[in-house]
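One structure below.
Missing here is one protein chain; the remaining ones are kept as they sit in the complex.
So that you can tell them apart, the chains are marked A, B and C in the order they are listed, and the count of residues begins at 1 in each.
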Amino acid sequence: MPDVSDPVLEVVGLRKTFGDVVAVEEVSFAVRRGGSLAIVGESGSGKTTVAKMVTGQERPTAGTIRACGRDRSAPARGGAERRLRGREVQIVFQDPYSSLDPRQPVDRAIDEVLRLHRPDWSAPQRAERVVELVGMVGLDDRQGSALPRALSGGQRQRVAIARALAAEPEVLILDESVAALDVSIQAQVLNLLIDLRERLGITYVLISHDLAVVRQLTETVVVMHRGTIVERGRTEDVLDAPQHDYTRRLRASVPTPGWDLAAVRRALHETRPVRPLTPSC
Amino acid sequence: MNHPESAPLLEVDRLGLDLLVGGVHRSVLRDVSFSVAQGEAVGLVGESGSGKSMTVRAIDRLLPAGARQRGSIRFDGKDVVSLSGAALRSYRAEVAVVFQDPRVHINPVRRVGDFMTEVLRTNRSVRRRDAGARAVEMLAKVGIPDGERRLDQYPHELSGGLLQRVMIASTLLTAPRLLLADEPTTALDVTTQAEIMGLLDELRSDLGLSILFITHDLDLAAAVCDRTAVMYAGEIVEVRESRLLHDDPLHPYTAALGAARPLLDRTARLVAVPGRPLSALEAPTDGCAFAGRCPYVEPTCTSAAPVLVPADGGAARCVRVEALRGTLGGVPHA
Amino acid sequence: MSAVAAPVAGTRPVRGRRRTGLGATGWVSAAVVGLATLVAVVGPLVAPHDPNQADLVQAWIGPGGDHLVGLDVQGRDVLSRILAGARSSMLGPLLIVVICMLVGSLLGLVSAWRGGMVDAGVSAGLDILFAFPGVLLAALTAAVFGAGLWAAVLAMAVAYTPFVARLLRGAMLKERNQPYITALEVQGLGATAICLRHVLPNVFPFMVAQGSILFGYAVLDLAVISYLGIGVQPPDPDWGVMISENQSGILLGYPLPALCAGACIVAVVVAMNLLGERLLERAGKDGGR
Partner (left out) sequence: MRIGYLLRRVAMLAVTLLVASFVIFAATYVAPGNPLAALSGGKSLSPEAQTALERRYHLDEPFLAQYWHWLSGAVRGDLGVSIPLHEDVSTLIADRAWITLSLVLYAAVIIVILGIGLGLLAGLRPGWIDSSVLVISSMAAAVPAFVAAIVLIAVFAVSLGWFPTIGTGDGFLGHLEHLTLPAVALALSSVAVVARVTRTAIREEVAREHVQTAISRGIPQHLVVTRHVLRNAAIPITTVTGVTIASLIAISSVVETSFGLNGLGQYLVKSAQGKDIAVVQGISLVLVVAFVLVNLVVDTMYAVLDPRVELGARAA
């Protein structure tokens, strides 16, 4: 069970079923204010479903989700509550190409969020904040007023980050946010995310299948396999000395210089009976 | 397996390619040269738009209409570009392609068995039942024990990893000599990727297969390939022994790729190259394509297109290769 | 072809200026549509003769004098009837398109947004409506309420609605599933605001394009219904009615009046279709990220 002092996000006994299929079972974790947590897993592990429940896109079948001390297991009642939740948890998605409205210039997209969360601000106040946010994610003024189609994938992902930050959320969920980027761009965005956390003290929840990215960005980790958490702990401990079989296998599957393919093969042959290859569709 | 040291199995020499984009021919590959020896695994690494997939298409003669090709591609001494008809078909049987996404690269409305045995039945006149038996045998070899059942299934009833094994097994049925693996694991999970890579490695050692392995992942290429060529904007910028490429890169772009990738065993600030990767279509013709992002750029870099300079048993396309030697690798993370 | 070239071309993040032109065909089509619209508005006012003034003695007289395209079965000026008939032939379809677009986009939006039971219910209802071909609905309405332009418009609007709703549901569902919509939901923006500010504007070019194609079909179907005698009633001028009235002329060797009306219908339908296809292409490009 999670034992974290001052948790900004706390999930207890989360369960989600789709028809007869159990997607998520008994998932509990907590993140301290300003901390960072990675939810690691492969496709079908349930990590994305957990993220969707935390952001309110899916309703949990059972279990509770609390952010900033307030329950968000049930759908929000009314606009005020929705907006309040928006100031608690924000999300940045994987695909930089579809995560922005193609008709909306960058500054207007950010302004729309500011108008929603800061109704008392004047237009010049909001404009000033837009410039600040655009600069914060490393875009220049010209890019700040461009349409998404004029931007590259990495630049669009910066816009998506700026838009999420506009609500000044406590928790930022990064749902495979750097997975679709080319390696050299990925490094830029990773560095940006690290800087932003240092500067803003924001909490990250990273959903990822990429252990190296997890190591780069988070302090704690939970490993999910087939809907349940199989291992949890400090990121470096879990990655350097994995305890659970699945985590070990995951760790051994990451290609590194000096990767011993023969050993990988042996390990896989050994574990194969444990995990029968069943059709997933 | 005996490896004749003489002529390489596949030899790509100064390959150039223009594609018809919006009615105009535009260059996507320039001066691409590399070779794959019998039993050797060679990696072709690059970011999106670098031209690595087009190189595979050129080798397998799968270019879109209107493509213009320069240079030569030789397989086992024969000129590939001039092949046609039955000769082209038998060449394609010897050079098998494993595509990135088996889900779209296998006909969805035909059974797995039809897909696997099609080549044997049509080109080799093997009877359906014999072909089926061989397919089952091959499925067992790639780690699918219940082959008979699988042959009756449709592709959508199999998982991605299983389907990729089917794809590999089907290529092996014609006993190819060269496998063109075009990002065969990009669409798969990490553990499935490891299984597939282990399988490919096993096939290479057991059958003496040559492999040209296309990927965007430098670490993956380095882990399984003897030699690796790095592509940027339609050109090969460096080709080396994989181990050297990683520890002691000669080209600034190779070094940048290595330094940009986060590590599994330690946390350190990444060295990010500014800007975005140039696509092959945007590359300048009169200078180094990487010059705009290169921390070591000099005026000479943009005055003329650099050529591949032989160095340390490989080659690098950089005018400053001698000056930078030994300074790019070492500690990739500052 | 494009699929093959995609790995190279599709990865370019910065695209050139998008083409905003309609192309030659598009502009010619737009001109034809514009002309037809103009005639529909001012046609009856500029008609050189009274479109309903019959003179049986003058029936089937060919072009000449002050009758540019001759006289019809009852000796009425064909040009005047074409000009006057444009009004019902264009206005009726416009009404049909407006009605089924409004109803269709509402149903499509609700289905796409709510999903689940609502979606299933709406889909089932639309499926049932699909079983009624437009002509049949028109016959049914005519039998019940009496034949006329309004009955025909109502019948066609009902017949088109399931088609439009399904089309728009697909487009809206695609938009609704875009991550940017989810991002706005997570921000706390309400469903109505998201639909009005983001979903509808993004689907709008597609709606205009489909509306244009639909308008072509509506012109055609309404003419069919009037031709059959269960739409606009003679002697009111209407292109469909004109064909039906003057069909006997074909056997008698005077095909011009019927063909003139037919040509008008075909011209508007073709122009609307071509224009719609160009718009559709542009909408697709616009949506392409």
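Everything below uses one rule, namely that a contact is a pair of C-beta atoms (placed from the backbone, for glycine too) under 8 Å apart; a residue touches a chain by one contact, two chains touch by 3 or more.
Computed from a prediction, not measured in an experiment: that's the story for all the values here.
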Visible chains in contact with the missing one: B, C
Candidates B:F75, B:F99 or B:F213 - the one touching the absent chain: B:F99
Residue of C:A142, C:A171, C:A209 or C:V232 in touch with the missing chain, whole complex considered: C:A142
Residues of chain B in contact with the chain not shown: 60, 62, 88-93, 96-97, 99, 101, 104-110, 118-119, 122-123, 154, 156, 170-171, 174
Hidden partner chain, residues of chain C it touches: 1-4, 124, 127-128, 131-136, 139-140, 142-147, 166, 216, 220, 223-224, 227-230, 243-244, 247, 250-251, 253, 255, 258-259, 262, 265-266, 269-270, 273
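Operating definition for what follows: only the chains that are shown with their structure count from here on.
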Most remote chain, CA-based centroid, reference being chain B: C
Centroid spacing, where centroids are CA-atom means, of chain A and chain B in whole angstrom: 32
Chain B-chain C separation of Cα centroids, rounded to whole Å: 51
Centre-of-Cα separation between chain C and chain A, whole angstrom: 47
Residue numbers of chain C (touch at least two other chains): 13
Multi-chain contact residues (two or more partners), chain A: 152-153
Contact footprint of chain A on chain C as seen in their complex: 13-15, 18, 178-180, 182-190, 197-198, 201-202, 286-287, 289
Partner chain B, residues of chain A touching it in the complex: 42-43, 152-154, 182-188, 190-191, 194, 209-213, 215-216, 236, 239-240, 249-259, 261-262, 264-265, 268, 272, 277-281
Residues of chain B touching chain A in the complex: 47-48, 143-144, 153, 156-162, 189-195, 197-199, 201-202, 216-220, 222-224, 243, 246-247, 256-257, 259-267, 269-274, 276-277, 293
